[in-house]
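The complex appears here minus one protein chain, its other protein chains still in place.
Right, chain A next:
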Amino acid sequence: MALPHPTASWQPMQDGNVFYRRQQFYSVEGKFPDLDNFIVSGCRYGGPLAMMRDTTKLVALGRSNAPFSKNEIRIYSSAGEGLLLFTWSQAKIIKFGWTFDERLVVLNEEGTYRVYDLQGEYQQWSLGTDASETGVVDARIHENGIVSMTGALALLEVKGWDGGQPLVLASAGLTEPPHSWTIIPPDQTISRHVEVLISAEATIFSVDNLECVDQRLSRGPFTHLAPSPNGKSLALLTFSGILWVVSTNFQRNLAEFDTKTAAAIGAEGPARQVEWCGNDAILVTWDRLALLVGPNGDTLSFFYTGAVHAVSELDGVRVVGPDVCDFIQKVPASTLSIFRPGSATPGAILYDAWEGFTRRSPKADESVRSIRPDLAAAVDECIDAAGREWEAYWQRRLLDAAKFGRAFLDLFNPTDFVMMGQTLKVLSAVRYYEIGIPLTYSQYSYTSPNHLVTRLTSRSLHLLALRISTYLSLKPDAVLKHWACAKIAKSKPVASADATVDGGDEELCRVITEKFKAVGGGGVSYADIAKRAWEVGRAGLATRLLDYETQAADQVPLLLNMKQDRLALEKAVNSGDTDLVYHVLLHLYNRMPLGSFFRLIEEGGPRLAPASRLLQVYAREQNREMLRDFYYSDDRRVESAILSLEEASTMSDANAKINAVKAAQKFFSDDKERGFEAKMMDESVRLLTFQQQLEKDVDGKVLVFGQSVDATIHTCLVNGMTKKAEKVRSDFKVPDKRFWYIKLRALTTIRDFDGLDAFAKSKRSPIGYEPFVRHLVEKGHGKEASTYVAKCDAPKRADLYADCGEWTMAAKECKDRGDRAKLEQILQRCPNSLIARELERTLSSMK
């Protein structure tokens, strides 16, 4: 093999303690336009590059290979393959950048932003009216949100990519646009909220949604600000060319370097980019030079034939030049340990031993035995180093070395080894230049295999994505769904040309479902696919596909779009999810004429009854007018009446209240089953009218309106209006028993004991006299109560007297009846010794 040794690409730094290496990913000669004239944004994790012409620069006509119109955005893979091209017809683009899931976000000066996937489909949102009025002047896009600067120099933050509400961050009090600014994404700050760093005059302001802190620096202004991938350090470049690295809380100075010292090798004019290479070195680029600055101010320089664009990665930096796509990184620890010249680590010895073994050198066995205690670690190191190598040749050699070492181990868990083999296979597949995703092992570990599969799917590389998911035992659902959607979208022209043969609804539906069955896509959401079919205008196919969907929550919105109202409502009701029912109801209420809306619900009968009841719950609080119409149109008299009564109960105006009750009475009387209720409401109206009149008669001194019949009688009695009370009693046919109780309570309340006595004597009490005693005692009128005891049943008298506190009488009663046991019982209850002695005397006087 003529491949160069891994160390061939290494370059030492810090006196040979640290090595950096530049690996060439792809040769891209002639594939990209001249980057100098373009605004470029690269997606992390080996993702694509988006380019747009820099309209501030002049372009020489006729020379470039493809004319690049002014409003065009092109997306290339890292290998230089064109992925997508679209034209922008809206207002001037302010910024574009990438999301975590490899979608391109494009923001214009009117505050509108679109999120494009790699198929050119987009969703559009706006930053709100503030932004569109003052305009957007600049923005920073991170993986999970945007921070934009409006014309009024206010900062607006949007979290996530689903059209979230823009949040206003604290004001930095800027009067002019900052020299430069940057953001630290929320997942890398301590507060977990986005932090904005703004270079204004000589200092830097850190702004979040609460406050703006002046960091009180004096070295500014700065032309470039760049936070490291882990958000812990910040690189600053001053106008005078000093590169300065500090911790993001500005507490620690990490490094300083004067870029002018590199002027001799081409660092002329302002730097193009300041990007981090991993978390511990910084790449500063000029037109033909990329200068890597290490922690101690050591530098390495890399030369290119033209303008370059650098994309900071977790573990290095990707540099795209006119001819090559390179990756510059610190040599990983495991690789360094094995390949570093003169290394004597167990890993290096193991690798050496294996090489010796392939050469049939007898020393191999001996050297493996010499590292016996560390052999497991050495094996692991070889496996890890295999992951860090780019060339399959070296990967294989390192894995072979690991395998060789494994043979000397008694117990070895092969999981890591197998996993690495699998991973390298996957990585090598996606690194292939036609795919063009130069993903490193650590990036792959960070973003997860699922993420990779999604990325492949969004490039419409369904077969590869499916094979990789099967290979890694991932669920193929997402891939299949995307495939089906794409299939539907693509088949449309065929369908219009020859509807019956290939692209027919039935045929297509069959193809899709069979495919799913074959590869086990049990969890695929048919609703999403059906939605896609509906969007491309194939309602028939959509209906067919929707039948396969098991989740009502997914079926319903589409059914609504397809105007399958009744079906949507039925599915929603059957799902048991009340919120879904509301969703349908409110949607239909908005869209349909009221009459047909009601008819839809009424004709549903018991099946749609839950929907009908939910509508009532909603309308009772929010839309009574509609509820009244609903009851009216359905001849629901009882409900109408109850509604009227409910309204009556909240009214304060007497006449309105009476009218509302009258209305209820009318509704009840229209229903021949509700004669009783009608009669009651009639009584209610009479009572209210009587009460109204009564209040008028006494000039409102007595408040009685709205009271019950019993309470009205009570109130009349308490206020000495006996006649009125009698009138209510006869008008409303209050039974004797109840009336007596009411009067008893009322007279006790006003302590009219004479009146009570007269009342008691007026005729034989229908409730007996015991209630008199009990009630008076309860209210603390024991003395008055005792007068009624004589009228009670003889056996109870003794106890009743005792209740009244008339101990002597109680004793006398016992004596009269000769009830010795009772007296002893009462003796137990007596409150003091004086009474006790008296009772005892009585007791002793009994035989």
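The rule we apply is simple: a contact is a pair of C-beta atoms (placed from the backbone, for glycine too) under 8 Å apart; a residue touches a chain by one contact, two chains touch by 3 or more; residues count from 1.
Criterion: contacts and distances are computed from a predicted model.
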item	value
Listed names "EKC/KEOPS complex subunit BUD32", "Sec1-like protein", "WD repeat-containing protein 74" or "E2 ubiquitin-conjugating enzyme", with the criterion being the UniProt name of the chain not displayed	"Sec1-like protein"
Of A:Met419, A:Val617 or A:Ala656, the one touching the omitted chain in the full complex	A:Val617
Sole contact to the chain not displayed, among A:Thr56, A:Gln165, A:Gln251 or A:Ser473	A:Gln165
Touching the absent chain when the full complex is considered, from A:Asp15, A:Asp410 or A:Glu673	A:Glu673
Hidden-chain contact residue, picked from the options A:Asp208, A:Asp352 or A:Glu389	A:Asp208
Absent-chain contact - pick from A:Leu586, A:Val698 or A:Met846	A:Leu586
From A:Leu107, A:Ala648 or A:Met721, residue that would touch the chain that is not displayed	A:Ala648
Missing-partner contacts on chain A, residue numbers	164-165, 167-168, 191-193, 208-210, 523, 550-551, 576-580, 582-583, 586, 609-610, 613-614, 616-618, 621-622, 638, 642, 645-646, 648-649, 661, 673, 676-677, 680-681, 683-684, 687, 706-711, 732, 734-735, 737-738, 741, 745, 767, 771, 774
